[in-house]
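One chain of protein is taken out of this complex; the other chains stay put.
Up next, chain A:
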Amino acid sequence: MTRDRGTLAGPRPRGHGTTTIAGAALVLGFLGVFFAWPVVAILRLGLRSGIDEVLTRPDTWRIVAFTLGQAAASTVVALLAGMPLAYVLARVPVPAKAVLRALITVPFVLPTLVVGMAFRALLGVSEPSAWAIVLANAFFNIAVVARTVGGLWAQLDPRATDAARGLGAGPFRAFRTVTLPALRPALWSAAAVVFLFCSTSFGVVLVLGGGRYRTLETEIYLRTVRLLDLPGAAVLSLLQFAAVLAALAVAAFARRRRESVLTLRRARGITRRPSGVEWVTVTAAGAVLLALSAPILALLVRSVSSRTGWTLAGYRALSGTGGVLDVSGWQAAWNSLRAATDATWMALLLGILACLVLTSLRNRWATELMDAALMLPLGVSAVTVGFGYLVTLHVLPGDLRTSPLLVPFAQALVITPLVIRTILPVLRSVDQRVRSAAATLGAGPWRIRREVDLPLAGRAVVTAAGFGFVVALGEFGATGFLARPGAPTLPVAISALIGRPGELNTQMAYAACVLLMLVTAGAVLVIETLRSDLSGEF
């Protein structure tokens, strides 16, 4: 294995400069219209006065410190908990692995309000608690680690580890010196995404922080939405922006130093029964799985309990149309599936295009800059983007501010970085020599894409699609903002139900949560089927 020979430095397939530029223009154009323009417009509205007043208040810096601290702690917890799961997904022959994947993915889509309430009940915390915030953030993001890292791990050639073991390295040493360096691109990708998610997590901090623990995101929300203090919000947004850029720079730096060319192969046939200390990892994975299941089980139990005992009233009411909801739970589930589908294909289109551009660009700085730009939507407050839309998008034909298309657009903006971070590590790990060999043999650039990159990245693309789809299913910020009445998605329905008094409404809300979990698990299972079919291709 060639260590520390970044693909960025390797020779590139030649002759498709125009295509690359066109692709870059399309991706950056979308980003410019649906992200940069609205954000800059709303910041400009705010940045007229009072910057120094916000910056000189000690409060502001306390909030910055807490934001970064809790995000870093959550990221560490998510990494520690996610790695054993990634190992099991990649290397251990578990029966019904698709079910396991589905279970791991479910936490990611649950509405934060509901999970926050489940955590409050489970941890027995009634007072605001920083630890509860960290644990809940990690709970949401373990799936990111398990899936991003597990995806690359499954495709690593196990022979390198075997060779190290054969040469006398213990299992831990083999992991540390062979496997871990190979996994680094995916680890840093996952860490960057999780850190960004955690530093901007809103519902979790609000519910479990109870107003005492404040992050930049909750402050921006408060000042924008409730106080219309646009100057204050703008300054805080800039601070958040700076923090995110710093985090991205650190991740990019670490990634560049570590990224290496890997020998990838198809995943089938490289799982085996764990032996010796590997059982420790499997046990740890089991423990994490149990911990993940606790809030899920709590929601299940709540959905069938009433003051007088067990009941299915919530489920029965959910299949009818009476009460608070305009539509049945099934209809809401269908609406969720449709919106998520639109968001997914948009994000895939953008994400794959972006990945191709990123691996084709010859200028290192251009690559890094574009990579960072594509990650920014994860780090900027949804409120800032949303209010930015209000002051800009009416200029476009069709007044997109009130178009139902805006939901999938906004969701796609959230998912695209995930798609990129899932596909790019795999694409970058492709040995450049294979491409060069193909080029030498006379293959054109698109042929190389088709014959070399696509088969190797195919599984990552399907993983990304599945993950993006699932995120869109559970997305609430943008959806709640713009969903059509008469066509609520499941998360919108849950929030409507939980906002009403009455036992039946509460039961229906929890039943709708269970339905959301089932829809998610079902979607993941379908995607897994697709994925295993695809791997038969090569």
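Just so it is clear, a contact is a pair of C-beta atoms (placed from the backbone, for glycine too) under 8 Å apart; a residue touches a chain by one contact, two chains touch by 3 or more; residues count from 1.
Going forward, contacts and distances are computed from a predicted model.
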Protein name as given in UniProt for the chain not displayed, "Molybdopterin oxidoreductase, transmembrane subunit, putative", "ABC transporter substrate-binding protein", "Response regulator" or "Pimeloyl-CoA dehydrogenase large subunit": "ABC transporter substrate-binding protein"
Sole contact to the chain not displayed, among A:Val144, A:Leu206 or A:Met517: A:Leu206
Touching the absent chain when the full complex is considered, from A:Ala163, A:Ala366 or A:Leu390: A:Leu390
Listed residues A:Asp157, A:Glu278 or A:Asp342, member touching the removed chain: A:Asp342
Residue of A:Ala65, A:Ala163 or A:Leu227 in touch with the missing chain, whole complex considered: A:Leu227
Hidden partner chain, residues of chain A it touches: 113, 116-117, 120-121, 126-127, 206-207, 209-212, 214, 218, 222, 224-229, 306-308, 324, 326, 337-339, 341-342, 345, 387, 390-391, 394, 398-399, 401-405, 480-486, 495-496, 498-503, 505-507, 526, 529-530, 533-534, 536-538
